[in-house]
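I'd like to ask you about the structure that follows.
We show some of the complex, not the whole, and keep each chain where it was.
Note that the chains take the letters A and B in the order they are written out, and that residue 1 is the start of every chain.
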Amino acid sequence: MPPLRAVLRVICADRPGLVADVSGLLFRLGANILHADQHIDSEEGTFFQRIEFTPPPLDGDAARDRLAAHVGRACDGFGMRWSLGFREPARRMAILCSKRGHCVLDLLQRHRAGDLSCEVAIVLSNHDDLRLEVERRGYRFVHEPIANQGDRASQERRLLERLASERVDLVVLARYMQILSPGFVDAYKERLINIHHSFLPAFAGADPYRQAFRRGVKLIGATSHYVTRDLDEGPIISQDVARVTHRDSVEDMMRKGADLERVVLAHAVRCHLEDRIICYGNKTVVFE
Amino acid sequence: MPPLRAVLRVICADRPGLVADVSGLLFRLGANILHADQHIDSEEGTFFQRIEFTPPPLDGDAARDRLAAHVGRACDGFGMRWSLGFREPARRMAILCSKRGHCVLDLLQRHRAGDLSCEVAIVLSNHDDLRLEVERRGYRFVHEPIANQGDRASQERRLLERLASERVDLVVLARYMQILSPGFVDAYKERLINIHHSFLPAFAGADPYRQAFRRGVKLIGATSHYVTRDLDEGPIISQDVARVTHRDSVEDMMRKGADLERVVLAHAVRCHLEDRIICYGNKTVVFE
């Protein structure tokens, strides 16, 4: 069995000695630092650090909790916002989708191949179309329809109950074509990832491929981001683009875009699961 | 001496037989087709074609004019908008710039290396900063300052007079940081190319790198386009992007962006000079 790995992420106002403080703390605890990435936003004077380390042998959950408490007290003392994550037990992910399957099926395929270190708790959808393809692959699919506009709030409540009962840590919107309420968004702050099918902030809103076609752009894009109350405005995690020409119809753009969406979303989910992201303001630091 | 080359571009409502019409016409004239690109916008039912050919041996300007008249009559008969260009005599380009030299100096370097088949008639600027660098390279530089806001219109008039007296065919805005009046824009319709330092339509307007930094995007871009009366809204000719991370300051983005701007602008100018672009609506077909 590979040794346990842990990731400490900290953020605080910059000052001399921060790197020495944190690395000294971990060294004294008997941890071995595997990767240490650090960044200073010199405009804002903010310090960011991500440290991946093997902790000293931990005998059960209690030992792990003691370690976390110790690290936490020290980081509090340093005046840091901090987060300590262990690779075990695996995080539990839920995927929300609508009718188009390319993103959700791609995530499931990567999960099956062992490329995403999490459990897939459940796939939820407001439509039943993808049930067969999801279940065929051996995953659970639950249909939570929106009967009518008035049903919207109650459908969301059912989703939230399901996510709670499944003890979900991460919610991925894999082309889930519904706008979520502020209450939903707040409940999964920095744990709710969306894929938008454009190079945001260009073509925010609906039907970005048609917008892109009309504008005659020569590149199309995809953007994964954490969802906030402001639609399409949350912190960007990952983006990519592909070349198009006048020969590409809206349908061609959608097809090329689908390849981008799959790769960009998977990349964001993977970075999240590996605790590589620190949000601040409306931006991210992604330590790759 | 290589044989004369000509480029015919046509645009019209689509119907059967168009390709046969045009290629038959050129064949009967004794022309040899070198490249023929064609496109149909099936949403709009519009047909586009670019044909590069060696005309039959033409004895002087009169013969060339007769050929053009013949082709024109035929294309009119086919119900086409058309344009016929010869590589000789070379087009005359003017470059407008302000204080930053990377785009203008890059164009001059490409011109010197023989990569742009045109004459550089003149470099014009509202600032005198780049005079030394331009003149060192053996090109003419004229400073047309804007003394004050009230002087704006008269400075533009002086620019237009200069462009006219220099018989300029193409005006390139190589980071010329002034907004041109509708009158100027109309005078050089489809002959006025700008480089915008973002992936339009994202970050239109001023200071796009700062906008991009604040938004936390993971890619920055550059866009070359024909200038129309609507600022930053003209038909896009070429775009490209480069990857940035949280480590890139605004200054880093500007530096990476400068490399994009140079390449994207040079590509657009080259496509224009080779008659590869057809504008329609607010878009372009670029036959590469």
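The rule we apply is simple: a contact is a pair of C-beta atoms (placed from the backbone, for glycine too) under 8 Å apart; a residue touches a chain by one contact, two chains touch by 3 or more.
Keep in mind the model is a prediction, meaning the values are calculated, not measured.
For this complex of identical protein chains, the structure file gives a whole-complex count of 4 copies, while the figure shows 2.
Throughout what follows, only the chains that are shown with their structure count from here on.
Residues of chain B touching chain A in their complex: 39, 41-43, 48, 199-203, 215-219, 221, 235-241, 245-247, 249, 282-286, 288.
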